[in-house]
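Omission of a single protein chain aside, the complex is shown with its protein chains in their original locations.
Chain naming follows the written order as A and B, and within any one chain the residues start at number 1.
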Amino acid sequence: MQPVATTFFFYLLAGLAVLGGVLVITRRNAVHSALALILTLLSLAGLYLMLYAPFVAGVQIILYAGGIMVLFLFVIMLVSIEKSQKEEQFNKLWLVGLLAAIALGGLFIGVYVKGKALFPEAKVVLEEGNNTQGIADYLYGHYLFTFEIASLLLLVAIIGAVVMAKKRI
Amino acid sequence: MEALGQISTLHYLVLAAALFVLGVIGVLTRRNVVIILMSIELILNAVNLNLLAFSRLYGLHGQVFSIFVITDAAAEAAVGLGIIIAFFRNKETVNVDEVDLMKW
Partner (left out) sequence: MFFLDHIWLIPLFPAFGAAVMFFFGRKLQKQTVSIVCVGMVALSFLWACGAVWQYQGWAEANHHQPFQKVMFTWLGTDTGHMNYTTHDGTLAPFQADAGFLLDPLSAIWLLFVTGVGLLIHIYSTGYMAHEGGYYRFFGYLNLFMFSMLTLIMGNNYALMFVGWEGVGLCSYLLIGFYFHRPAASAAANKAFIVNRIGDAGFLLGMFTIAWYFGSLRYVDVNLLARSGHFNIGDPIITAATLLLFVGACGKSAQLPLYVWLPDAMEGPTPVSALIHAATMVTAGVYMVARSNALFVLAPTSMKTVAIVGALTAIFAASIGLVQNDIKRVLAYSTVSQLGYMFLALGVGAFAAGVFHVFTHAFFKALLFLGAGSVIHAMSGEQDMRNMGHLAKKIPTTYRTILIATLAIAGIPPFAGFFSKDEILWQTWSSEGGAYRILWLVGFITALMTAFYMFRLVFLTFYGKPRMDHEVEHHIHESPKSMTVPLVVLAVCAVCAGWLGWPHSLGGSNRFEHYLDPVFAREAQVFQEEGKEAQLVAGEKEEKHTNPLEYGLMFLSVAAAGVGFGLARRYYAAADKGYAEPIEQAAPPVYRTLQNKYYVDEAYDYVFTGRRKIGDVRLGAMGLGEASSWVDAKVIDGTVNGAGRITRLSGKISSWWDKWIIDGLLVNGLALITHPLSWFARLLQWGLVQWYALVMVVGLVGFVAYYAWR
């Protein structure tokens, strides 16, 4: 039996996240979209905490809400938003796209409900106290090779970003 | 209230599906390429939420994976935004449907 607060916070955070998501895709001003996205990210960080993943939640706040979103805001600053604000925001096929996406979502939910019985009832015990240590054990042990590849990926991304953004190489 | 009160994995999956659908809608309908990138972030976060929800059932592997996903998201954002800057410099626009060079 869970405390009632859990239910409350789930719906609160889920609502904020969905609200943020809706705002992201509907705002005219890209800065507003970015701020809405930050709202979503922070709500999700809260949900991660509820899922016994404090480390991922921290990473989510620091890296996503802190790092990546600042990057977004910089780029919005670099490209002129005034001009794009005055233009049509949605493309010609927006209705088809909307319908297709909603159909996809409906399908997902249908599948989840249909396959609900497949999920194990018993939850594993995740100790919050040594969560970071556990992740670190996996990262530098079982997933070491993957980890190195990820670092290589970041290096490539850095070089790629510099090459793209530079005026003249 | 029981069904509503008991927050199960399914709740999280439905939330993730909702965010995913919102992201897809953004990607499919918006013209502003910056917002399209943000929508992609939304999709990635939906995936992360899925991973963490399942990690509640199966153990820490999901959390480790979500770290990798965040890494990928960072790389993708850096490169994507670089492309946007180059794109804007050449075309003076951020509208994705004004790029149709792939059409013969």
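Going forward, contacts are C-beta pairs under 8 Å (C-beta built on N, C-alpha and C of every residue); 3 or more make two chains touch, one makes a residue touch a chain.
In this text, all values refer to a predicted model and were calculated from it rather than measured experimentally.
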Problem set entry | Full-complex contact with the absent chain, from A:V31, A:L49, A:L71 or A:A100 | A:A100
Exercise. Of the listed residues B:L28, B:L51, B:A74 or B:V94, which contacts the missing chain in the full complex?
Worked result: B:L28
For this session: Would you write out the residues of subunit A that touch the absent chain, in ascending order?
Result: 91, 93, 96-97, 100-101, 103-104, 107-108, 110-111, 114
For this session: Just the residue numbers, please: which parts of subunit B touch the chain that's not shown?
Result: 24, 27-29, 36, 96-97, 99-104
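The rule is simple: only the chains that are shown with their structure count from here on.
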Exercise. In their shared complex, at which residues does subunit B touch subunit A?
Worked result: 4-7, 9-15, 17-26, 28-32, 34-35, 37-39, 41-42, 45, 48-49, 52-53, 55-61, 63-64, 66-68, 70-79, 81-86, 88-89, 93-97
Exercise. For subunit A, which residues count as touching subunit B in their complex?
Worked result: 2, 4, 6-7, 10, 14, 17-18, 21-22, 24-25, 27, 30, 33-34, 37, 40-41, 44, 47-48, 50-53, 55-56, 59-60, 63-64, 67-68, 71-72, 74-76, 78-79, 83-84, 87-94, 97-98, 100-102, 104-105, 108-109, 112-113, 116, 119-120, 123-124, 126, 131, 134-135, 138-139, 143, 146, 150, 153-154, 156-158, 160-165, 167
